[in-house]
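On to chain A.
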Amino acid sequence: MANENMLLQVKNLHTIFHTEDGTVEAIGGVDFEVKEGETLGIVGESGCGKSVTSLSVMRLLPKGIGEIPQGEVIYKGKNLLKLPEKEMRKIRGKEIAMIFQEPMTALNPVYTVGDQLVEMVELHLGMNKKEAYDYAIKMFEKVGIPMPEKRIYSYPHELSGGLRQRAMIAMMMSCNPSLLIADEPTTALDVTIQAQVLDLMRALLKEYNSSLIMITHDLGVIAEMAERVAVMYAGRIVEYADIIPLFKKPSHPYTVGLMRSIPRPDVEVDRLDSIKGVVPDLFHMPKGCRFNTRCPYTTDKCFEEEPPLFEVEPGHFSRCWRYAEMEELSKHWESGE
Partner candidate 1 sequence: MKKSVVFLAIAVLALSGIYVMASSNMIVEETIGSIPTLDPAWSYDTGSGEAIWQLYDNLIQYDGSSISKFKPMISTNIPSEKDGTILDNGKTYIFHIRQNVYFHSGDILTPEDVVYSLERAVIFDRAGGPSWMLAEPLLPTIDGAYVDSIEQWATKLAGVKKFNDLFLSGTRTPKNDKYRQALIDTFNLLSKSFEVKGNEVIIHLPHSYPPFLYILAHGVSESSILDKKWLIEKGGWNGNANTWWIYHNPSREKDPLYSIENGTGPFTLERWTKGREIVFKRFDKYWAGPAKIEYGIIKKVPEFTTRKLDLLRGNADTIYVPRQYMEQVENVPGIKVIKGLPVLSVDVGVFNFNVDSKGNPYIGSGRLDGRGIPPDFFSNENVRLAFDYLFPYNAFIKQVWVGQAIVPNSVIPKGIFGYNAKNPTPFTQNLAKATEYFKKAYNGELWNKGFTMTLVYNSGNTQRQTACEMIRYYARRINPKFHVNIVSELWASFLDDYASGKLPFFVVGWSADYPDPYDFEQPFYSSNGAYGSTIGKNYVEWAKKNMNTLLVKSMKTVSQTERAKIYNQMNIEAHDNAIYMFLDQPLSMHVQRSDLKGWYYNPMRPGIDFYSLSK
Partner candidate 2 sequence: MASFIIRRILLLPVTLLGLTFLIFFFTSFLSPYQLLSAYVQDPRQLQGGNVEKLIDKYGLRENFMIRYGKWLGQISHGNLGWSLSLNEPVSVVIEQRFPATLELTIYAIIPVIFVGIWLGVVASVHHNGVIDQILRVFALLGYSIPAFVLGLLILFIFYGVLGWLPPGRLDQWAQMIFFSKNFHHYTGLATIDALLNGNIPIFLDALKHLISPILTLSYLSWAGLLRITRSSMLESLGQDYIRTARAKGLSEKMIVNKHARRNALIPATTVAGLMFIGMLGGVIITETIFNYPGIGSFAAQAATQFDYAGILGVALVYGLVTIIGNLIVDISYAMIDPRVRLG
């Protein structure tokens, strides 16, 4: 089903890590797609494998430790996993760009922010130094950094968190990538700056008509940015749907739990619900459905066999045996701690 405006297709992606204590499967088979200009949200608690997914797509796993035994990442018709390193380097930064969570450490402290942008532009767009610096000033202006012609010569530690993230965005968008992967870009920023950065990203994406994979644990950000959403838990996609159906009809207990733990202005509650227990250790995955240790609606089947992704409605999938009754079940939620 590779139709013409499909940008990225990830099929049955598996990622494993070789650690001193043995090999562990961080991602056990993930499938999703991103169309041109579309924003896919990936949400889940930390440690559920959402960052590893982005690194796998970009093939940035640590050498000798991370490995992708099976699966395909089709980008514009080419399987990135098979590309030689030289080719892959042409994709990174030019075709697919990434923004990271911690702006403080994501920029090299001993080079000016301008220099780090110029470096990319010279490499991918073949500009000379002079043109690259002018272009950098233009980019800084576009992302709303005041006095850009001065700022390009300042060092990362001289900028505030928000400015640093703007510089990061300017850098990553400088080569007009078709796909931007943002790994928790606003988590480290305080709320007021967060909104500005999200608006900035949305504006840039529309201008360059590039698509975005927004990775976050914050459902609010997802609601604001994403058109389609993939909910991940313990290395699996447990629910995959458009934004509206997801919020309207969450059909996986984990998503339900997540929804109920967000404070809603319109609903009066004395105590927020929470999902009991903790994400299981990757080494000791429970048998059957991975969420069964924390799911309030478990049945015997949930402990025997892991459910596949069922299609609740066209384009809306859920990895739960009782996906059909979810609307009913989700009415009540006891989270006996």
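How were these candidates chosen? In short, all candidates are chains of the complex that A comes from, given by their letters.
By definition in this document, a residue touches a chain if its C-beta (ideal position, glycine included) is under 8 Å from a C-beta of that chain, and two chains touch if they have at least 3 such contacts; residues count from 1.
What you see is a predicted model, and the numbers here were worked out from it, not measured in a lab.
Asker: Sort out for me which candidate, 1 or 2, comes into contact with chain A in this complex.
Answerer: The single touching candidate among 1 or 2 is 2.
Asker: Where on chain A does candidate 2 make contact in their complex?
Answerer: 58, 60, 89-94, 97-98, 100, 102, 105-111, 119-120, 123-124, 155, 157-158, 168, 171-172
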